[in-house]
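Worksheet: one structure, shown below.
The other protein chains are all here in position, but one chain of the complex has been omitted.
Note that the chains are named A and B in the order they appear, and that numbering of residues resets to 1 at the start of each chain.
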């Protein structure tokens, strides 16, 4: 189906909005990357931070700017660009909404950053009470979230407009996916917004003296798990829709792609207990129920794996590949737009395997809060997702700035990804291994009073520092490429690749656009998974906890 | 236009040679990897107190 409203290029005014997001995102990458390097160096035991800077202050910077800022800004920028490209240029009203969202998020980021630098908020990016940060830190993070809602509103408005103008038609796939991710984000962030606005903020301002820890943590993790899917789904957008076009193939199935996104919407949220498996105050039967729901959210990823392999194989065979794996050779191994996200896909195999282990109820005892977990999410978000974002940047940034990706930059992009994977193999590999031995996460260098077990961990920490140093080279390269594509690359036309379905005759069923239905089921599942244990947490609550500032 | 011709040609070829044997093999290898990892950590779990 040809979509008449889809223009060839993203409108320059929309491009500017998206680019604004990317500038913040890549600034965050530079700062956070430096913090990450310093962390690995400190943890090797061979380096100490100068000027009385604390390890945990650096770690708070790293978590906030990479886990929250880089991801949210990149994702919003990408989804705005994708929606503008596939559903048509934003109206002025929609675009202004986007800008308001952007500036709120940016203001919030600056506020939170200042508080972290003043050492008023060394509570890490998860800010678990009763460690109590400065109220402005909570306000800053709230602004980031509220800004992202307003950003998201622009996407929702565009979608609604498209549907009005094209009655009875399924929405363009990239718009559909952006919309699903935006809605999931809004439903999920209600949890963290509630704990911040109703619990932590009044408490940090001194209006109330104590806070209910169990409720606060549960609201946080109601948000915390969908947060990681919010990071992942834009990568899946690129894998499902962009990569087929880049290699010259077809989307394996438009409908199955939509189905998997709907499944993510339904099952990403009612699963937060799998981050609280080791916690008191929650009945293990409810934990197990959410473990089951967590396993359900594996299914759309299994579908995705199949679709991607099928896209590659169909393409390879159309180019005459034979044998079981002959198609692998036909893929465009010289094209950064393909290779870089492809490495991300490969990283998702061990990442997913680790995730299933983490979610496995009592087996979580083996790995909970060990550095295995850090190793795990440096594969998921810091490799699969981030490399896909880099791969997207290689065409999207020049597309938006009216420039082109040169051969040299293309090559550098591939080198960047190879360096990243080598560094990550060292860092994440060592983290996984030593995590199984019990080494804790979120911990500065320590010999634990000369304990023999802790001595065994040190060689792995040195390996992490080697990996971290290699990764930092990758960061420098990426920043260099970004600046090149934003300001210096030759003027020209860079394609925004949007794939077409292999079977275009097969229209996606309209039931996928029935948001009353899907949001309804989402809410029912959430209520089912959370109502009773949440009431338990309130009714059987211990006396509240006072705030502490222990840094 | 050459471009449309090309894509039409690609399409018929996909139909003609559409075998997903390699995909099936790949996902099963992936599946075995998931199982091995899980069983590995499960064994660690039951071997510890």
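The definition used in the following text is that a residue touches a chain if its C-beta (ideal position, glycine included) is under 8 Å from a C-beta of that chain, and two chains touch if they have at least 3 such contacts.
Everything below uses one rule, namely that contacts and distances are computed from a predicted model.
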item	value
The complex's invisible chain, by UniProt name, from "Cytochrome aa3 subunit 2", "ABC transporter permease", "Acyl-CoA dehydrogenase family protein" or "Cell division ATP-binding protein FtsE"	"Cytochrome aa3 subunit 2"
Contact with the hidden chain (one of A:35, A:343 or A:356)	A:356
Options A:54, A:459, A:492 or A:520, residue touching the unrepresented chain	A:54
Touching residues (missing chain, whole complex) on subunit A	54-56, 124, 128, 130-131, 213-214, 217, 253, 255-256, 259, 276-284, 287-288, 291-292, 295, 298-299, 302-303, 306, 310, 356, 360-366, 368-370, 437-446, 448-449, 451-454, 506, 508-509, 540-545, 548, 550-551
Interface with the unshown chain - residue positions in subunit B	20, 23-24, 27-28, 31, 34-35, 38, 42, 45, 48-49
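Methods note: only the chains that are shown with their structure count from here on.
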item	value
Rounded Å distance between subunit A and subunit B, as computed from the means of their C-alpha atoms	23
Interfacial residue positions of subunit B with respect to subunit A in the complex	10-11, 13-14, 17-23, 25-27, 30, 33-34, 37-38, 41-42, 44-45, 48
Parts of subunit A lying in touch with subunit B, wherever the complex brings them together	248, 250, 302, 305-306, 309-310, 312-314, 316-318, 320, 324-328, 349-350, 352-354, 356-357, 360, 362-363, 365-367, 436, 502
